[in-house]
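One protein chain omitted, others in place.
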Amino acid sequence: RAPLVTGLCRLGDATLILGHRVSEWCGHGPALEEDIALANTALDLIGHTQMWLGLAAQVEGRGRSADDLAYHRDAMHFRNPLLVEVPNGDIGRTLMRLFLFDAWHHALLERLVSSSATEIAEIAAKALKEVHYHLDRSSDLVVRLGDGSEESHARMQAALDLLWPYTGELCFGDDTDAALAEAGILPEPGDLRSAWDATVRETLAEATLAVPEGRNDVQRGGRQGRHTEHLGYLLAEMQFLQRAYPGAEW
Amino acid sequence: RAPLVTGLCRLGDATLILGHRVSEWCGHGPALEEDIALANTALDLIGHTQMWLGLAAQVEGRGRSADDLAYHRDAMHFRNPLLVEVPNGDIGRTLMRLFLFDAWHHALLERLVSSSATEIAEIAAKALKEVHYHLDRSSDLVVRLGDGSEESHARMQAALDLLWPYTGELCFGDDTDAALAEAGILPEPGDLRSAWDATVRETLAEATLAVPEGRNDVQRGGRQGRHTEHLGYLLAEMQFLQRAYPGAEW
Amino acid sequence: TPEEHAFQARIDAGEKIEPKEWMPEGYRKTLIRQISQHAHSEIVGQLPEGNWITRAPTLERKAILLAKVQDEAGHGLYLYSAAETLGISRDEMTEQLLSGKAKYSSIFNYPTLTWADMGAIGWLVDGAAIMNQVPLQRTSYGPYSRAMIRICKEESFHQRQGFHIMMKMARGTDAQREMAQDALNRFWYPSLMMFGPSDKDSVHSQQSMAWKIKINTNDELRQRFVNETVPQAEFLGLTVPDPDLAWNEEKQGYDFTEPDWSEFYEVLKGNGPCNRERLGARQKAWDDGAWFRDGLTAYAEKAAARRAAAATAAE
Partner (left out) sequence: TPEEHAFQARIDAGEKIEPKEWMPEGYRKTLIRQISQHAHSEIVGQLPEGNWITRAPTLERKAILLAKVQDEAGHGLYLYSAAETLGISRDEMTEQLLSGKAKYSSIFNYPTLTWADMGAIGWLVDGAAIMNQVPLQRTSYGPYSRAMIRICKEESFHQRQGFHIMMKMARGTDAQREMAQDALNRFWYPSLMMFGPSDKDSVHSQQSMAWKIKINTNDELRQRFVNETVPQAEFLGLTVPDPDLAWNEEKQGYDFTEPDWSEFYEVLKGNGPCNRERLGARQKAWDDGAWFRDGLTAYAEKAAARRAAAATAAE
């Protein structure tokens, strides 16, 4: 049961933290259509979070809720990959991060719809439709900005170079993953690598962006609870009300 | 007693929040000497905070400590003037804010050393020496940067223009102030205006900076608990550990 | 002129004016000013609420607030589109906003300081907006009227959500109740200002009413808002910050204290608590987004050229 709780938190924490980052754009986007689309993406991700962390809390069986998990754990107990906690940077970096994440998220959900755990399969089926749209949108923008103006190309390449070392973690498994894969509950992260790779390489080629040469698994540890220095600040902000007013209802 | 607690919180909250802002520069200053000086200023201000909020807690008599006041009040109950919570901006704005504050702080402490409340007079005497040095330093830098390069002049003028509407609050009294002044405990804020004005105008003239034309009392309310949107974020960060781990000792 | 008479006759008959049809220049200009101001208000209005999205206290509240702010951006989009039918581009309107030539609702120059403000904005600010907008569903300009119908539906949903937050706060812990009361204290008079100055001081009103661009007077709407809102405040157990508030049996409405109009004009002049932050945030979004917009344009041009080349090659 403990590995399953961890596995579900890894999913829910990833969507929660990424949803938080995306939501930071609200009202500050580069075009009105983009404001709307980013808010929509954030909304979807928070929706997934409610389902994943809700299920995690239920499996855990200690009477906690999705909100308890979101608002009452400190950074050490968060299990998201580091990629999603990196600060937004410019809109180019934000979109590149979404694309790199979406490519993985989509590959993962496509596998999860046939999880041996029916609750997981059901959540995945709901999320997959939205994430299909996310990936369509983010890959389209990566292509258009990568193959756009000189400046947009340079910014997208810089974004890719900066984020690349964080991407390997998405497909990097540990013992918990192995146990869950064994049980047919969640796929082995390594098994998603070829699908991720194919999507990413194809899109980047169309975007006229160069795949960085360095290793892409340099920055990892988030899924085991070792985060960047950024997560603590994010949580201080996100959790403030729950921490400052324990027991209040909202 | 309630007015005195408020009056002391106004002092301690001002030094706490300004100390926090200044401490954000640690390791990021424009020159090593500046890093050291800013850390030193922040340290002095946190020291004053310990004394003022310590006394506030004692006068309040509800068993709270300076730390309780610093870490367990939400923005609505903070009583600092808005000037100190404005984000740092560039080092020019940071130094200009320090100067505008120091000019007031110095005038205030010069009066407080003869407060009818001996504890206040004692704290003021200790703080005055440090603040004398702060004012020396910040006014010197305002002069040198104002009368420096074209760019440094422009930046200092922009900083002054941006901060000016917040300065009037420093010398803007309310009923609490009136009651405390009546008792000879704290001076009437309005009585500090001429000293503040003299210091500021003299220094700005030497710095070749123009005193802004608009009203300087447009932005106020902090001393009554109506803050800017910035304070909430500052407190979420500052108070995180105390909020997340209630009852722990550090 | 005969054209003007015919135009007024159509309006009096309750007909809708559509984009390609003849209209007096004053009608067009007034509508552009009014619709774009409304659009800008939706856009700038994202900011005070956006300020609490990352700090929303539960996942559900975060989702609701995100959806609401997204709706506001959507309303901005409808309204800019409606204004565009009158011959002004969205970029022109944006420039007018950023230069200060065009205004947005002053209420958004007030800060959101606690979570209760998310309730107060929904309850009071959206409530006042609806009071303004419901009659505008019957406005004479077709695209504007249709945008209003769509917007009003969503706004009343937002208002209920806001009231629900307020109720949770007002009936919550002492600290929550304190926040709720404080939010009401801070937003009450600015909400009353949303209807604009008293009719006697209001410019443009007469002609706008004849053209059915404006349906009710400012004072009528303000009175209606007070009459509806005061019992809600009582229901919440909160105190409206007006010691002179009293039911007037004769007029079947509340007597209430006028807002401080000098404050209104100060805020309008740029001296509100957040004018600089709000416009600064929009300016920054616009400036930072330039490369993004240019990049998309560059791609579109390249793609068009590639399609043209492919078409030529195929011939």
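Labels for the chains are A, B and C, by order of writing; each one numbers its residues from 1.
Operating definition for what follows: contacts are C-beta pairs under 8 Å (C-beta built on N, C-alpha and C of every residue); 3 or more make two chains touch, one makes a residue touch a chain.
Since we're looking at a predicted model, the values are computed, not measured.
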item: Visible chains in contact with the missing one; value: A, B
item: Sole contact to the chain not displayed, among B:Leu11, B:Ala66, B:Ala117 or B:Val218; value: B:Ala66
item: Chain not shown: contacting residue from B:Leu145, B:Leu163 or B:Leu231; value: B:Leu145
item: Contact residue for the chain not shown (choose from B:Leu18, B:Ala42, B:Val200 or B:Val218); value: B:Ala42
item: Residue touching the undisplayed chain, where the options are B:His20, B:Arg79 or B:Arg223; value: B:His20
item: Sites on subunit A contacted by the missing partner chain, in the whole complex; value: 74-76, 162, 165, 214-215, 218-219, 221, 226-229, 232, 236
item: Residues in subunit B touching the chain absent from view; value: 16, 20, 23-24, 26-36, 39-40, 42-43, 46-47, 49-50, 53, 66-67, 70-71, 90-92, 143-145, 147-149, 151-153, 155, 237-238, 240-242, 245, 247-250
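One rule holds in what follows: only the chains that are shown with their structure count from here on.
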item: Innermost chain by mean C-alpha position; value: C
item: Interface ranked first by C-beta contact pairs; value: A-C
item: Per-residue overlap in subunit B, given as positions that touch at least 2 other chains; value: 74, 232, 236
item: Junction residues of subunit C - those touching two or more other chains; value: 55, 175
